[in-house]
Structure formats: C-alpha cells, structure tokens
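Before anything else, here's the structure in question.
All protein chains but one are shown at their positions in the complex.
Right after this comes chain A.
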Amino acid sequence: MSNSDYDPACLPDLLPLYYRRLFPFSQYYRWLSYGGVTKNYFQNREFSFTLKDDIYVRYQSFSTQNELEKEMQKMNPYKIDIGAVYSHRPSQHNTVKSGTFQALEKELVFDIDMTDYDDVRSCCSAADICSKCWTLMTIAIRILDRALREDFGFQHLLWVYSGRRGVHCWVCDEAARKLSVAARSAVAEYLSLVKGGEETVKKVVLSDPIHPFISQSLSVVEHYFLQYAIVGQELLSSKEGVDKVLNLLPEDILCDLLLHYQSEKNPTKRWERLKTLVHQKRATSKKGGQYFDKEIMLQYCYPRLDVNVSKGVNHLLKSPFSVHPKTGKRIIIVIEVYFIFHNIDIYIFLITLFLICEELDKPRPDEEEEDDTKDKENEIEAGERRKIRVYKASFTYFKRTSLAKYIKLFDQFLDSVARSRKGDMLKKSDLQKDF
C-alpha cells in the first residue's frame, strides 16, 4: 500500500491547519471530562506530545478546553499520547511531595498490532497491511468486542484504527477506568490464547472442557478461516506453508497428510483431510482434548494482545485524532464496529492529513447561499450575522472533509456514555432517596 504522494516535509505546514480547523477539540474535551462528575478529571489527565525533531515531552496537562486548544495550536505536536488521570496536575508533578503523585484512573486499553502476527501471515510483514490480512483485525475486533461486552459487562468501547498497522480499543466505562493493575492484567490474560515467544512452536493448546469464551471465539475464527487462511494466505498451498502447519500436528497425522498431499494439491481439500484425520483421532483416542485443528485455526487467527499495554494504569497510548507521524500521516480515527462486521475495505480508514487539508480547500458554493436566506428570515443584525457565520464555519470545517463521519461516530459514542451516566446518577439518587 503506497503513499508516494505524501511528502513528510509538508507535515509542518499541514499540522497548524489541522489543529486550527479540523481537530475536534470540543468532542475531545467532552470525552475526557466524562461529564465533570469527578472534580479535576480533565485537569489531572496526562498528555504527552512528540514535537518536531523527535522532541518528546511528558506530563502535559490543561485546565480548560481553551487552554488545550491554545497549547496544541502553539506546539503543533506530531503525535499525541493520552496517559492516566493522576492525583495532581501532571504539569505540576515536580512540586508534589515525592511518593504522593500517583496515577489513579485510566481507560482500559488494548493494542492489536499486526507485526505480532508476522509468523502467521504470508501477504505482508512488519508495518505493511493489506485488505487480506486486515481480516485479522476484523476477527480480533469481533472476538474482543463480544467478550468485553458480554463477559465483562463493559458497555462503552471506543475502537480506533491506530494509523498504521493495527487497532486500539479504549474501554471507557467508569468501572474500567477504576481497575487496578492486577485487574487489568487479569482481563488481558483472560483474553489471551496465543502464548509463547520465538522459542515456542505450538502457541495454542486446548484441553477439555473448552471454556465458553474459547468456543465463542472459535466460532468467529471458523467463520473466516477458510476464506482468509486457506485461500487468502495460502496456508496449505506451498511447501513452506504446509511444513509450518504440519509442525503443529502429532506424528501420525503428519505422516498421513504428507502422503496425501503428494497427490492432493487443492488447498481446501487438503484442509478438509486434515480436519477429518483430527476428528477421527479424537473419536478413537482414549485421552481427551485432541483439538489440533482448532489449535491451528487459533494460532493463525486469534487476536494477539500486548498484555503490557493493557496492564499499566500509567501507560501512554496514542490518542484518537492524533496524526500518525510515520508514512502516510494518517489520522487515528474512530471506527464503528458496524463497519467491521460488514467487511468494509480497509482503504476507507486511510484518512490522511493531506487528504483532509485538500478537502478543506475545496469551495462549497451552496453553503453561503443557504446561510444568507436563513439569516434574512431571522432578521438578525449584520454584526451578529457575521459572528454567527464565522462560528458556524469553524464549527463545520471538518464537515467538509472525510473526517466528518468519524467525528460523528465519536459524537454518537459520547452521547451513549452520557446517557449511561445520567441513568447511573438517577439510580444512585433513587437509592439515596433524593427526590
């Protein structure tokens, strides 16, 4: 996937435009204040910026939305990270008595990175992704989204495309934000099935009984496996691919398959044969738990999380709507799970800074007319009219760009968080008999 039109040198010119016209500050502030229920929640939040020439600054914090805007417009960060909500304002952490400056809360986050799948994908490697291996992200999102909602009871999940090679999930429920390090690590481990480093060949081992979480994850993987892995990734088409798969099987099945594959070249049929043999073995075996076929599917498709990202309360993660400073200057955008379920092509997510700045420049002839008629109808004073037009214009700049629908998604997300919060507060006041 090439981005040859994009010259890294133009970043310094485009960023100011982005931060003045397009970055959705009010939504951003709305998100991170969480309704202002907890005092100083926004003020005690740590941000970190990566500036020009790789200068990295931590412990940035802001008192108001306005201050955030002004600072960002001044500094024009190449990258923005969001950290934890601390006990004091991060910008003042040096003045606080040592030991008392602590990270208190943060969203529960997950980072799925395509490079962690390098040993099981053949179409790309490292930072490259294509619509073939993007299926891995689709699978990951479906499995994790279901588990976080149904098993853990979380409701407010913000999925974002991380700009280059993966996705992030921000779990914003109050209960999630308050989780301890131990709890976060337990959640991440519950969700982990692929274990082992370079030295481990077989990374998934299943035994009886199969936990409902695993069964449900398996059904998602099974839905995609044939098309994605056997056809798309050509798992059983080349000798190399076959060898890797066979390495995960016991001796007897392996030998049978090698023989069989000498005559059978059709990969789908090869997979069928593999499954048949495994099922036979399971049926006739005295010991339980012989799920080699399922283990293979999981090893090639199941989401690979970086537990360390999820564990730390003070871990800094790239912010939504930040620009990804490397190739393509893409914007970290919110993705709707709906899109994932309907397999919309990955290209739709590649909103680049260049693109939206271009879109901004394009004139919209019908817009001005519309405003004039409305104003006449309302008989507003000229000065007022102009003020309103400027306000409206700045407010709707991003609407002209491809960023619009993603900001809308973000708005919808924030609305549902707010509704939930209201519901909770009503419940609480009912319990306390405050009428």
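FYI, a contact is a pair of C-beta atoms (placed from the backbone, for glycine too) under 8 Å apart; a residue touches a chain by one contact, two chains touch by 3 or more; residues count from 1.
The rule is simple: contacts and distances are computed from a predicted model.
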item: From "Trafficking protein particle complex 11", "EKC/KEOPS complex subunit BUD32", "DNA primase large subunit" or "Serine palmitoyltransferase 1", the hidden chain's UniProt protein name; value: "DNA primase large subunit"
item: Which residue of A:Q65, A:S91, A:S185 or A:N314 touches the chain not shown here; value: A:S185
item: Sole contact to the chain not displayed, among A:P16, A:G36 or A:P212; value: A:P212
item: Interface with the unshown chain - residue positions in chain A; value: 54, 115-119, 150-154, 175, 179-180, 182-183, 185-187, 189-190, 194-203, 209-215, 304, 306-308
